[in-house]
Structure formats: structure tokens, C-alpha cells
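Yeah, one chain of the complex is gone here, protein chain that is, but the others are all in their spots.
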Amino acid sequence: MTCGVSELMTFDKILTRYQDIPGYAGTMEEYIAHGGYRALPQVLKNMQPAEVIEAVKRSGLRGRGGAGFPCGLKWSFIPKDSTKPKYLVVNGDESEPGTFKDRMLIEEEPHQILEGVILASYAIGCRQAFLYCRGEFAHGARVLRRALDEAYARGYLGQNILGSGFDLEVILHRGAGAYICGEETGLLESLEGKRGQPRPKPPFPAISGLYRCPTVVNNVETLSNVPHILLRGPEWYAAIGPVKSPGPRLFSVSGHVARPGNYELPMSVTLRELIFEHAGGIPNGRRLKAVIPGGSSAPVLTDQHLDVAMDFDSLAAAGSMGGSGAVIVMDDSTCMVRVGEIVSRFYHHESCGQCTQCREGTAWLHKVLRRMEHGQGRKQDLDLLLDMCDNMKGKTICVLSDAAAMPIESYLKHFRDEFERHVRERACPLAERVEG
Amino acid sequence: MPTLKINGVEVVTSRATTILEAARSAGIEIPHYCYHPGLSIVGQCRMCQVEVEKMPKLATACNTPAADGMVVVTNSPRVEKARRAVLEFYLLNHPLDCPVCDRGGECPLQDYTLKYGPGESRSVEEKVHRMKHRVLGPHIVFDAERCILCTRCVRFCQEIPKTGELGVFARGDQSEINLFPGRDLDNAYSGNVVDLCPVGALTSREYRFQSRPWDLVRPTQSVCPLCSRGCNVVLDVRHRQTGEELLRIRPRENQAVNRWWMCDEGRFTFAYLHDPHRLRSALAREGESQTEMGLDDVLARVAADVGRIVQEHGQGSIGCIASSRHTNEELFLVRRFFRDILRTPHLDHRVRPVQGPEGDTSEDALLRRTDKTANSRGARDLAILPDRDGMDTPGMIAAAREGRLKALFVFEEELVRELPDLPVREALGRLDLLVVSSMFPNDTTVLAHAVLPALGFAEKAGSFTNFQGRIQKIHRALTPPGACCSLADVLRELARRLGWDLGDIEPERVWATIGEQPGPYQGIGWTEWKAIGPEGLLPPGA
Partner (left out) sequence: MMLAEGTHARLDELVSRYPEKRSALIPILHEVQAEVGYLSPEAVEWVAGYLGLSPADVLSVASFYDMFNLEPVGKHVIYVCQNLTCTLLGAEKLIRHLEAKLDIRMGETTSDGKITLKRMECLASCGAAPSIQVDGVYHHQVTPERMDALLDDLRRQ
């Protein structure tokens, strides 16, 4: 539970420093008054687009949507000599189960995102950017609309921004409820007015993206980092946290913890510190049983892994992934077969249906786990599930199929005994299962 | 021109292409469903995955460019496991309909499963149930349970006739292909989706439950006779106790003529060949009515009448209106008989305005043409046209009405129906001799002194020349019923009775003579004609 104060408890917040300002409503006026929109004028005046890309590259910023791809590198893939229009598309389609940090940034600090959008657009030569906001975020869309209007009114968007000669239109676009639209090419298809079905890659969006033009797709949190990198310098940023996963990260912690919420911390924080120091540990006298460290697509970890640092590489080495940074904590009242059923149900529902392995596999996984949870599992189902998962990985247009398979593999790896008991006893072996 | 290795075999390609197409060109099968060379590439069925050296993941052959020096393996254990898994996933919800499914026996799902798939099912889950045998339109029936969601049908309707009637609705394993409520699948090319569907999800109402593929005798190559495009087709015939029956017409690929497609009219219009009302014996006028008579006897009468009329009134008193429905060989013999033997200048084939060179145009943006006969071009090329001093069709009608034309041969044209603005009945009624050949009795045959039962296109061999000038062969798929016989036989017999020898009448022999004569087909002799393959021949200068 609560322990001694570590230096991480006093981490100077960057992305969420506004939370310390009483009554902060995220208006443009307030954003500027508290230090916002200082990077933009400097960059427009003093830096060439190529220099902006270099700076972001040197900062080591990695994507915060789930893949952790180096942001500056992604920007540099945009061909400089292409005559086609270049597009920046902001991925505000936060849908990875367990994740709720982008919604917070959208609703509470929209101008930080916008400043990042304008800077990124400048860097890649984009004149028209799209803000794809998840359809369910009705309030978030309203806040973004207000922020855009403010920015246009004060000459931070539109023609000749701040007298620099740089023009930028930003279009707000709402989604309509599909997890797969968080996949960058699924998002582009949706933005083009079609079913959100991911595209085969190559070609990659940097070459052929929105309307088959060079496109960068960046997550909301990723772009929120950009103004800070350019204002305070890439070296400052690169020094925060681990060398290969620098910068602040927003961890959405939920589940069986005393203080669920979003925590901004460097990625050197360990799972133990995050859960027990920051999020208040596990209530009701219970013990930690399992924790998903990066959204439901991430393989599960156990109390054996609590000292893993929350950076992309350490988590990968531990057999999981950084993913979206969403940490779901499960105590010892949790039935892992039930968790398997719930998680597999999600992917079953969200598969776009293009690829045979995913369309049929996500459904089959769910059906088997549901049958097992209801006491009709068979001994051979466990190895069947593993073979199914193997057949679902690495062979589809996008990685939803892998995202469905890897968690199940990890539940079977770490909790095989529980699954076997559940099958043998034809019921959940947990004596007192507490769950709504 | 990338050169790559597939399963150790060197494959040289002639242009930028994909691994799948390169393999196809080398005769190496890479199983696939969603890919079709005539449609957009989606890469979603995942059947065509192969191993490519230096690529960590398996690659889909349909959309991976073939690169120089690439090393591809399609039969490694890794590929086999992946393929087997895809088939297992397909079979999870696929109904065990084989015994009642049209596709059985010519089904890529059956075939690939037998070759590459799992032997047993590992699933004990309830299959997803969907609508079955739902009529989508005038020709197509849909079974959603069998559908493997390759989306070829959806893409076809969007990309080829561009009518977009079909869509995939919902998502994931709830995805279902269907029509917009209240609409029909009724574009003019709907039948092509049956060819495209890899399984029995899309079937045709005409062919449903008619046969198993192993009951169809050898597929016969032919050409659709219903317009001047001449889509290349295959005829499937079944022998029943009651006789032979043409059950199905499918398109053959010919990139220059019809690509992979054909229109519904051509595909589904063939029942007339077995229509009980067809003329199966010759008829002769006796007083006011016509009676059935042996063909020989009818021809004997006709020959006698022709001889008499020529003697009394001269050669210019006989005319012939042949049809652009005839083969080149039949038309050549027509010309030989009427111009060279009977020496009449009055010969024509033009009955409709679309038969002129400028008259025949595209009816739609795809295949259909306004000239609804197969061989107007051939008739023109073979000069089934009046001499300088000969009469054309309207001329012959007028001459008949005025009594200047005494005998007229009308081969397979319904003049009464086709020429409503001319006094055809009156004209034909004045003739001393009217000989008509036709497949069916009609307003023109009832006026005739002699009616000859004609062959349908599936009952003869020969060639048509399409609107492009391409000579395309047809082959016999059905035995002619009753006394139906070819125009060639009729003309030879008539000539013989008049004391003349028409010469060889077999199609390839006829070309020996055609090739010797000046005209568009000069130089196409017997050898050249025999060498014409399924793709047809476009003579130089056509």
C-alpha cells in the first residue's frame, strides 16, 4: 500500500501541470496565461520544418497510442519532394480498454494538443490537418470545437498564422464507434467515409495515406508532448526517464486499486511504484493477482513482475508491452477465465471481419472461453486455444488478431492451473468471487 | 522483367507483376479466394500467403510485387500450417451443404480443403446461422451461410457494371453480404457473380439443382450468338434419358473480346434450343396449309421450282436474303450457290439498320452491342451483298410485290416482323416460290411454300466474325434434333439436284477456297483456319 515517498512522487508534471491550477477550464486565454503557445511563435520564426523534425527525433519521443514508434522518425518518412498534399491526422479514437488519458487531454487541455498539431503540421508541410475524435466523446468534441474556434479567432489557425506565412486548416471529424478505427489505416479509411477496415502495409501512410497522399497519424498524447520538446529542447526531454523511452507518460490506472486515475510519470517508474505508491494499492485487504500493463491487448503480468520498469523495452522483455499505458489491476477475487471471456468478447465484437483468421478466430476464442466460464470446458480446449492463438498471430492485415490472441496466451501461461481447475470442476474454483 | 524463384523453379516475368500472377504464368498454383485478375485487390482472405526469403512474416502473394531475385516458397511446413489454419477458420461456420449445393464437385473450398485443409473439425461450437436460398434478383439466389466473405461479388457490382447493389453489412463474424432492402440484383451482368463466387453462396436460378459437374459432358467452346461482340463461352451439356440438354453457358476468358465476363441475356438465353415448338421437320405448302414432309422431298420440290422459274423468267427473278446469324462458312456457301451457281445478283443480309458499319455501336459501357446478331461483319466481309445491278432487301421486297421477283429464299430472318414499314406480307404472298429456313414457325414461315428447320448455334460448327473483325470459332455441343440440318447441307442438296457441285462443305474445307479469294480473308486458308485457337484471329488490316 502506501510506502515511503520516492522521488517519483514529486515528478514535475508537464502534460498535466494544468491540474494544479484551481478552476482551470482549458480556454485559450488560460492556456496562454499559464505558458502555452510559447513554442509555436518561436518555432515559426526561428526554425525550418526539417529542424523541427530533427529536434523531435533527437528528443526520442515515442508514440503514445500503443505502438511506441519513434515520432520524429515517422515524420521524416514523409517524402519532401512529393507534389501531393501532405496530411496530419490526429488519432483521438482512444478505445483500448483500460485507457482514458486521451479523453482527459481532449476535455481538459485541448490547446496543448492543438499547439502540437500546428507544430507537427509545420514540420511535415501539412496545410490541412484532421482531428479524428472518437464518436462517443460528445463532450470532448464540443471542447475541441470551442478550442478550434478560439485558435482561428486569434490567428493561430487559418491563413498566415502569426504572420509567419504558414497556413493551416484543422478539421474536426467525429468517429462513430469502432475500436478498429484506432488503427492508423482503419482510421484513414473511416476518415475517407468508408468502413474502418485497415489497409495492407506497405504502402505505409507516409507514402500513401489519406486520399493516397503522404500522411502522418499521431496520437493525442504524442502531439501534446511536442510543444514542450520544442520549447525546452530535445536534450531536456531526452533526459526524462529511460534513455530509450524518454519523456512523461500518462498511465491510466484502473481496476482493483484505491485511487484509480491518470498518472503522469516518467517511464522509469516500476509497476510496483505505480500501483502501490501512486494508485494507493489494492483495497479491501486483497492481494494482487494479475495486472495488464498496457491496455487489454497487452499480455498479463503477475506479482512476479512488479519490479519491471514501465518503459516499452522493459515491458517487452518481461513478455508484455507498453501499449497504451493503461494499467488494469486485478486482485485475488478475480477469475482469470472470466477475464479471458470478457477480453475475448471485446475482440470478437470489434474485429472488422476482413481477414479470415481474425473474423473467425476472435469469435471462436470467445465462444470457447464463454463455454469454459460456464462450466462446459473440455480438457483439450486449453491446447486448442493456444493453437488457435498461434494461427491468429502475424498473418493478418492488421494486429487486432494478434491483440486478441496474445492476452489469452498469457492468461494460459501464467494461470494454467486455474484454467485446468475451472475445466475439471466445471465451475469457477474461486471460493468467493467478487465481481459485479 | 523480374526473375524470381518459386519453389526452386525460375520464373521470368514480362512486366511488373505480383507473386501470385508470376506463379500463375508458370503454372504454379497458389490457392486464393478474394483475388481475381479482373477486380481490385483486397488481400483479405489470407489463403495466398507464401514464404518469401528475408521477409519475417508470410506475404500475401496477391498483392506483393514480384521482385528480381526474390525466393518464394509455397509449400513449406510454415505455409502449409498457415493455409490449413485459414481453411479451418473458414469451415468453422460453413454449413455441410455439399450434398445439396450446386458447387459440389467444382468447388475451390472443397478442393483446397481436400488438398490443404484439416481432415477433422476441432470445433464443438454452434455455427452462425444465416439466411439461406434468398432470391436476390431475376437470376441469382444467395445463401449467406455458405458465404466466405471474399467480397468478389460486392466488388464486381461496384467495379464492372458499377451498379453497387451488394454490400457487406455489420462487421466481424456478424458480417453479411446482402442487398439494400427493397432492391434487386438486376444489373445486366448479374450472372457473373455466380462464376466469381468460390463457393455455392451465389447460384443461378436457371442452373440450380440441374446437374453435378461430372454429369456434364465435355465442355464445348463456342461464341455467344446474341450480339456482335461474340463473347467467348463454354457450353455445358448433360445427357439425360430424354436426350441431350444444354444446361449452362459460362464465359471464357478473352481479354480482347469480353475479358472474363458475359451479359445475362447471353448467359441465360438458351432454353429455346430445347423448346418443343421448334421446327423439327421440313414443311411444304399444300393448298392453304402447310404439312410436314421429308426434307428430301421438300428439297426436290424446291429444286424443281427453281429450275422452272429460272427457265421461264431468268436468273434475275430469284433473290436471297440470308442472315447475319449464319456462320462464315454457311454464308460463303450461300454466296457460292446464289451468285456463282444460280447467277443472280440479288443477295443481301441487311434487315436492320444496326447492321451497317456505322449502325452497330456499344449498347452499354461494357459488352453489349446494338447489333443483336453474331455475324454482320462476316456477312459484310464475305460480300453477302447485292451486285452492282442487284437488289438489296427493300428492293427485293418491292420487286416481289410488283411481280418482278418470282422466287425468294429467306434464311433465318423474320421479314414480316423486322420490316413493319414495308409491304412484306403482300410481297411474299405474290411470290411463286418462297423458301424460308427458321428455328421456329413465325409470321414469315407461314407464308412459305417450303419451310426448312434450322440449326441453333450450339448445333453447328464454324465461325463468326465479331464487330472487331475477329474470326471466332464455334463448335457443336448438341446433336441437331429431328430433321434440322445446316444450310450447307441444304444448299449442297439443292445444287446437286440442279446439276451442280457445291464443293466441299465442311467448315475447314470451305476456308481453303475463302482464303484464295480477294477480300478481307484472303490468305486465311485451311491451315491458317485450323490454327485459330480459343482466342480467335484478327486478320491484319481488320
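Order of writing sets the labels: A and B. Residues in every chain begin at 1.
Here, contacts are C-beta pairs under 8 Å (C-beta built on N, C-alpha and C of every residue); 3 or more make two chains touch, one makes a residue touch a chain.
Please read all numbers here as calculations on a predicted model, not as lab measurements.
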Exercise. Thinking of the whole complex, not just what is shown, which of A:Pro110, A:Gly175, A:Gly247 or A:Pro266 touches the missing chain?
Worked result: A:Gly175
Exercise. Which of A:Lys45, A:Lys80 or A:Lys194 touches the chain that is not shown?
Worked result: A:Lys194
Problem set entry | From B:Ala170, B:Ala256 or B:Ala271, residue that would touch the chain that is not displayed | B:Ala170
Exercise. Which one touches the absent chain: A:His256, A:His305, A:Lys395 or A:His422?
Worked result: A:His256
Seminar exercise, completed: Per the whole complex, from A:Gly135, A:Gly280 or A:Gly394 the residue touching the absent chain is A:Gly135
Problem set entry | Where the missing chain touches subunit B, by residue | 158, 163-171, 178-183
Problem set entry | Residues of subunit A (touch criterion as defined above) contacting the omitted chain | 85, 94-100, 102-103, 128, 134-139, 171, 173-179, 190-196, 211, 252-256, 260-262, 292, 296, 326, 328, 330, 334, 339, 342-343, 345-346, 349-350, 352, 435-436
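Basically, only the chains that are shown with their structure count from here on.
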Seminar exercise, completed: Between the Cα centroids of subunit A and subunit B the separation in whole angstrom comes to 57
Seminar exercise, completed: In their shared complex, subunit A is touched by residues of subunit B numbered 42-47, 49, 57-58, 60, 63, 81-82, 85-86, 88-90, 92-93, 122-126, 128, 148-149, 168, 170-175
Seminar exercise, completed: In the complex, the residues of subunit A that touch subunit B are 178, 195, 200, 348-357, 359-364, 367-368, 371, 378, 384, 391, 394-397
